[in-house]
Every structure is written in structure tokens, then in C-alpha cells.
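On to chain A.
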Amino acid sequence: MSVIAPKFRLGYFLKGIFDNAFWILTIVTLAGIPLIQIVLFYMDLPVIDGELLTAFLAFTWLFNPTMQIPLIKSLLYSDLFRIAAFPGFGFAALIAAATIFVERKMLAKLQLRVGPFYCGKIEGLLQLAGDGLKLISKEIIIPAKADKPLFWAAPVLFVGTAAAFVALIPVAPGGWVVADLDVGLLAVFAVIGFFPIITILSAWSANSKFPFIGGIRALHQMVSFEIPLILSLLGVVILTGTLNLSEIVESQSNFPWIIFMPIGAIVFFTAMLAELERIPFDLPEAESEIVAGWLTEFSGMMYGLVQLGSYLKLYAFAALFVIIFLGGWTGPMFWPPLDTELIMEGTPIPNFKGDPVLTVHAPGLPLFDKDPNEWVLQEQGELQYTSGQLLINGVIWFVLKTVAVIFFILLPRGVFPRIRIDMLLHIGWYKLIGLAFVNIFIALGLVYAGVLGPGGIM
Partner candidate 1 sequence: MVEEHKATLTYTQLLKEDLGIFRLVPEDGVIPDYKAGQFLTIGMPVKSEGGKVVRRAYSIASHPENKKFFEFVIRWVRKPFPGRLTTELFNAESVSGVDFPDEKEIGVTYHLGSYTDPAYSKQVLALATRAPREETPNPGNDSTKLPSLRDMFYSVEFHEREVFEMLGVYFEGHPDNRRLLLPEDWADLPPLRKDFKNKGR
Partner candidate 2 sequence: MGTATGIIKALNSGVKHLAVKRFTLRYPEQKLKFVGDGYQFDPTTGVGIAGLKGRHMLFHDHCTGCQLCSIACEGVAEAIAMVKVPDSWGQNKKAIMPQIDYGKCVFCGLCVDACPFYALYMSNDYELSSFTKEGLIYTPAQLQVKPQVQQDSELIIDKRGARHG
């Protein structure tokens, strides 16, 4: 009785899969491999063991077990890896995906329901993948009188800007950041300034009323909350005397700035909620008034890209909060330091006669491996840590704090209703800016009293 699809034929299904696989393979061989060759040709290639790692060499080394580890290591320190994988896009996208999962399950728990449950067998783990597949396979519908180039460009630009924002976030000691700028905080403000433009352009290009109202609302909201956002961070800048985000984190090795500037933290958190268009400030997407705001006309993967961008933005803002107010990656170490000799010299393994024939470095290659060029042991008191240990410890603390902040960003969605646009602007222009100035005066007072800042403890 219960047949899922009565017209289903396994043969057609398999044929479809084989067709797709054939075309994918063809495209990869005809276009992908030459592209990889070209990219490899133009890349700045590392020198490993005195040899220039060319593309040909890399391919030959792939099949040489002894050379694989240096290859992976060189890959780890390449710019491509940083941009695409660890501190950059991939890491952020992973946290963003986890955020979506946590948001769904936590909201479901708060609202006494189950949430995604069946996809992925265990508590709906793979629901996001299923949703992504659905979005990719859906048809993209564009309004007839839309301004097509802008309409197409808007989601891509949105994701690009969010990725640029992510690139400025340092996640671990030792310069684990894609773009380590001296004016990092100012660069963050410059990047944030791009979002309203993309929003208003996409809203305008859809040529529809509801997106336009949503876009205008988003514009008002973002522009008016940028000012308290910037002002609330000035206190920290005054006290640390730097705009570099890594240096701001290192200035908090003793205590996080939230202890001295809770007002600034509250203002920044509120402004952050508004910039992220999260409830209670999700007026641009107020579905009972203006269908879905500036996202109304997006469909298929265009909508998916905008959502991806907004969750990347969420991660980046939470990380910025952690970096500036919660001390970033600083935190107690999880495990004792390794023996210096073990790392520098490695462990000699004797043969049956007792003669050392093989030297094995510490486990957890390549993070704990010695590399006199790049890895320097860092001292903290008497104990000595390798930078690999510091990296892992830093990332764990960073992720823990970021997840905690993300939890508090998500929680209002289950607790508060949406507010109105005039109330929002009132909060932004009257209350938050005033509080931000109070915060700046607290910082200035601390500096001039000599308690903190360049003349104080620091």
C-alpha cells in the first residue's frame, strides 16, 4: 500500500546518477586539471628540504609516504589554506553550520518541540545538508522587471563581504589570521559599511514593493546602529592604544575588558543584534508586515547564499565580541607543557641492540613537529609550551567563548517579540549613543587616573 513514489524506477535513477557523474568527470578533466596546473604555476611555491616545490614535484611527492608530511606542512602554512580553510572561510562556515543546527535544536527545546529529527538519524544532524541540497536544486526565479545584473550580484557580494569580515578575525596566537592589519578594527568598520549598500541595492533591483520597504528599513537600521557600534569599541581602543585585533587580545591576558567596560559590552551587543537583523531587531525581515523584507524575491541558492552570508556575519560579530571584550583565545592551558627536548630533538627509538636508529618527533604531526624556521618555543612563567599547543588551546578557548556569545545572540529569538522601526531608531540614536559616550568617559577616566592604559597596569 505504501509506496513512496509509484512511478519510481531504479534504472532511471541510476542512469541519472551516471549521467551526472559522466559530465562532472568530463568537466573536471577538461577544465579543472589545467586550471589547477595554472594556479600551481603562478603560486608562490615553498622551499622544502632545499627543493623548490613545483607542481610536478608536489604530484610526485603525493605518492611518496616520507614526503607527505612536509607537503601537508607546507600546505598548512600557505595563504590558500588560511583563506579557504582554517582561520578563514571553512572554519567560519563550519561554525556557521553548527550555529544553524544549535539554533534549531535550542529553539525547539525552548518551545517544547523536537526540531529537525529524522534527517541524519541522530537528532537531525544532516538537516542542514538536506536544506542545502534542496536550495541548490530549486529553480531560481527572477522578477520580470528586476535589474538583473545587480539582482544576481547582490547575494554573491553579500557572501564576499561577510567572508572579508571573517578574514579579519584572529583566532589563535601566532598570527593565525588571514589578514593581519595594523588597522584591523578600522578595517572591520570599513567592511561593515558595505552591508547596507548591498542590501539597498538588492532591494532596489528586485523592483518590488515589499523588498524596497525592507531594504529602506535595513538601511536605516544598519546606518544608525553603526555609530553606537563604533563608539562602543572606542573605549577599548583608548585603553589598549592599538587598532590591531591580535594586540587587543594580547592586552587581555590578565583580565578581559568586559570587567571594566560592561556598558560598552552591552551597547556593542545590542548594536550587534541590530546589525545582524536578529530578533528583536529583525525588522527588515518582519514577515507579518513586509513578507520577508529585502529577501522576498530571492529564491533557490540565491536565498541560500544570503543566509550563508548572514550566518558568517553572525560568527564574525560574535568573534569580534569575544576578541574585544572577552579576551579572545586567552585562557588557562588544558594540559602541561611537553618536554623541550622531546620536541626539539625527538625521541630516539633504539633497535634490538639498543642503538638509536630512528628519531621520532612528538605525536600530533605536524603541529608538534620541530621546525626551527617558524616554530619558536614561548615562555609562560617557568613552563614552556610549543606554539602548536598554544594554537590548540587558543582555538578551543576561542570557540568556547564564541559559542557562548552565539548562544546569547540566539536566545532572544525565543524570548522577545519584534520591535517597531521607530522604537528601534529611538533606541539607536538616543539611548545607545548616550551609553557609548558614558563608556568612553569611563575609559578616559581610567586612563587619566592612571589605573589602566599606557600609564597603568599595562
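How were these candidates chosen? In short, all candidates are chains of the complex that A comes from, given by their letters.
We take it that a residue touches a chain if its C-beta (ideal position, glycine included) is under 8 Å from a C-beta of that chain, and two chains touch if they have at least 3 such contacts; residues count from 1.
Keep in mind the model is a prediction, meaning the values are calculated, not measured.
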Checklist entry - So which of these touches chain A in the complex, 1 or 2? => result 2
Checklist entry - Any idea which chain A residues touch candidate 2 in the complex? => result 1, 3, 6, 106, 108-114, 117, 411, 414-416
